[in-house]
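Just one protein chain is left out here, and the rest sit where they should.
Chain nomenclature is as follows: A, B and C, assigned in order of appearance, with residue numbering initiated at 1 for each chain independently.
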Amino acid sequence: MLTTHWLYVLTGCLIVALGLRTALLHSLLLHRLIGINVMGAGVFLVLIAVAYRGPGVAPDPVPHALVLTGIVVAVSATALALALARRLTAEQDHG
Amino acid sequence: MIDAISTLLIVAGLGFYLAGSIGLLRLPDLYSRLHALTKADNLGLGLLIAGLALHAGDLLIALKLVLIWLAVLAASAASAHLIAQQARCRETQS
Amino acid sequence: MAETLIWLVAMPLAGAVAALLLPRQSTPIVSVTAVAASLVAGTLLYAVSEQGRLSYEIGGWSAGLGIALRADGLSALLLMMTALVVLATSIYAAAYFNKAAERARFWPLWLLLWTSLNALLLSGDLFNLYVTLELLGLSAVALASLGGKTAAVQAALRYLLVGLLGSMMFLAGVSLIYAGYGTLDLATLSGVVEAGPVAWTALALMTAGLLLKTALFPLHFWLPPAHASAPAPVSAVLSALVVKAAFYLVLRLWLDVFADLVTPAAANGLGILGAGAIIWGSWRALRTERLKVLAAYSTVAQLGYLFLFFPLLQAMPAGPARDTAVGGLVILALTHGFAKAGLFLAIGIIQQRCGHDNIRELDGTAQRLPATTFAIALGGVALIGLPPSGAFLGKWQLIAASFATGQWLWILVTMAGSLLAAAYIFRVLGHAFGHQPYPRRAVTVAREEWPALVLTAMAVLGLGLAGAPVWDLLEIGA
Partner (left out) sequence: MTTTALLVLDVLLVSSLLGLAAAALATSDARRSVIYFMAFGLVLAVAWGRLLAPDVALAEAAIGAGLSGALLLAAVREQPRREYSNDTKPVQKRDRTNLKVVLEFTVTLLCIAVAALLAWALVQGFDRAPQDTLAQAVSENLATSGVSNPVTAVLLNFRAYDTLLELAVLLTAVLGILALGPARPGYRTAGPVFDGLVRWLVPVLILVSGYLLWVGAHAPGGAFQAGASLAAAGVVLRLAGRRTVGLPTGRTLHVAMAAGVGMFLVVGLSLLALGRPFLGYPPAWAGGLILLIETAAMLAIGATLVLAFFGGQPPPAINPAGGKPVSGSINTSRPRSREAGSGAGAHTAEPRQQFGEENRQC
């Protein structure tokens, strides 16, 4: 295990914890959503760190592809959540 | 020789970045901060890119780097303009 | 035969695209797709019973580098149930959404939901499972919000956030597996996985995410509002199939892939949560005023029974007795799927015809909507677990296994849950059969009513009297 692995894996885990805490505790939707996104970014960071093989060595491409897929899935979910929230606030404004 | 010039340009670019960042943190109001940020950073990036382009040793890569600089110039000019305009509007309204 | 696996995913997906592009013809497109895909599911069930496990390597790449679809007895049974429930619910939905524009919005999402269910039940790859979970979650949320009422949108939003949190935990577990074992293929993984921090943590993370999605007590808080405020055909599928899909994954991971490293304490933990779900869910179902909320809480309780099997199976040595117990678990899940789908459809009819679903104001329903009331009664028989329903067989196995392993607590919980279920079902029926002095004319709306009747009859008679093949099928791949 390289020092780089240590550094980025631990950072990824900490970021997961930060995001998870906000997603669970915060009362505002937008913050919860950002929390979930940050948590996802932490998981992605772990995956990319796992793929790393050291400077000048070709990394494992599989986690890269997985993270690319994950990023697109995350933005889809964020967009749907924001649209739902918008509908909700519109209802509250009208009613 | 080229390496030395390249290093010099990069270091100079970083100096401008540093100045711009200090300006962002220390200057009193939005306009002067904007001024520090856009001017110093654009110049800094220009020098940095000049240094890197010399280092690249390939004309195509050098051209791509210059393209990046142009894109950043346009974007930062336009966004600085929008930010300043918005701030100006708030002032006149209040 | 192995091509049936990919057809089960490709068919509804192609149907979704076609329904989106040809909105005017969407209803016939969905009819054709639903019938065809159900036939494929039937073919798959037959093929699995004849040939055993099937697998299909997508793109011709061997599993590991590529992604493999796999089907054994358990997944074939669940795929068949999914097809039948979706088919019946589609017929109902075509009448429920009576405007063409509503149907054009509904069908593509509906078929995408079906795609995700089939893809999840077939997938043999951990990361692919994450993608199918997200597809399932997003399509379920989009459908649940279709009513457009504030309550529905609010419930859908919470459902989405909970679902996202669950999939993120699942993905964290998947990443850990890849870091530790360098593979995502479930079959390869079950060969190399060994007890240790990597496997334990990964299993814990994935299970936590899935329990959130399957709404196991006390993580069930999001389910009643989401299921109770969605349009009736959507509620039916959410309760019958969507939560089951997450449960199926828990089952797959605990009994199959990670079977060797499940400890009795962990299995007991799941059992205790299941017991909590039974008592709390049934109690809330008894206390609620609305029929749809009752059905939603009943789902929470019924999922609890499924989790009671974990400590029992953990304590039983491999052999025919344990296989029989697994059969009981599966038949309980299947019965609940059919019965709850039928129940939600019947409630939807009452809601549309009477304009409300208040339990206290149901008097005269039996006179007005006799077939629908009968469907509710049949569904109730299955939820309580009276003979001859499939649930009776399932609970019988549950109690038998508890006797065999000496875990008496689960017997008490099952009894108490069944009594509470009887109480909440008879409370509804008592009102529905209540006499109204000036009965309005009896209504029969055959096209809307028969899907509910068929589904509940399937739960009570089909699985109860002809459930034996389930055990034979589960031998395959066990």
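Everything that follows uses one rule, which is that a contact is a pair of C-beta atoms (placed from the backbone, for glycine too) under 8 Å apart; a residue touches a chain by one contact, two chains touch by 3 or more.
Remember, it's a predicted structure, so these values are computed and weren't measured experimentally.
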Contacts of the hidden chain among displayed chains: A, B, C
Candidate in contact with the missing chain, chosen from C:33, C:89, C:115 or C:402: C:115
Residue touching the undisplayed chain, where the options are C:65, C:195, C:318 or C:415: C:65
Hidden partner chain, residues of chain B it touches: 71, 74-75, 77-78, 81-82, 85-86, 88-89, 92-93
Where the missing chain touches chain C, by residue: 3, 6, 10, 13-14, 16-17, 20-21, 23-24, 56-61, 64-67, 101-102, 104-105, 108-109, 112, 115-116, 119, 127-128, 131-132, 134-135, 138-139, 141-142, 145-146, 148, 150, 153-154, 157-158, 161, 172, 176, 179-183, 196-198, 200-202, 204-205
Contacts of chain A with the absent chain, listed as residue ranges: 1, 3-11, 13-22, 24-35, 37-38, 41-42, 44-46, 48-52, 55, 58-62, 64-69, 71-80, 82-87, 89-90, 92
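One rule holds in what follows: only the chains that are shown with their structure count from here on.
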Contact graph of the chains (line, ring, star, complete, other): other
Chain A and chain C, separation of their C-alpha mean positions in angstrom: 29
CA centroid of chain B to CA centroid of chain C, Å: 57
Between chain A and chain B, centroid-to-centroid distance (C-alpha), Å: 30
Residue list for chain B, restricted to those that touch at least two other chains: none
Shared interface positions of chain C, touching two or more other chains: none
Sites on chain C touched by chain A in the complex: 127, 130-131, 134, 137-138, 141-142, 145, 148, 150, 153-154, 156-157, 160-161, 164-165, 168, 171-172, 175, 178-179
Residue ranges of chain A in contact with chain C within the complex: 16, 20, 23-24, 29, 32-33, 36, 39-40, 43, 46-47, 50, 62-63, 66, 69-70, 73, 76-77, 80-81, 84-85, 87-88, 91-92, 95
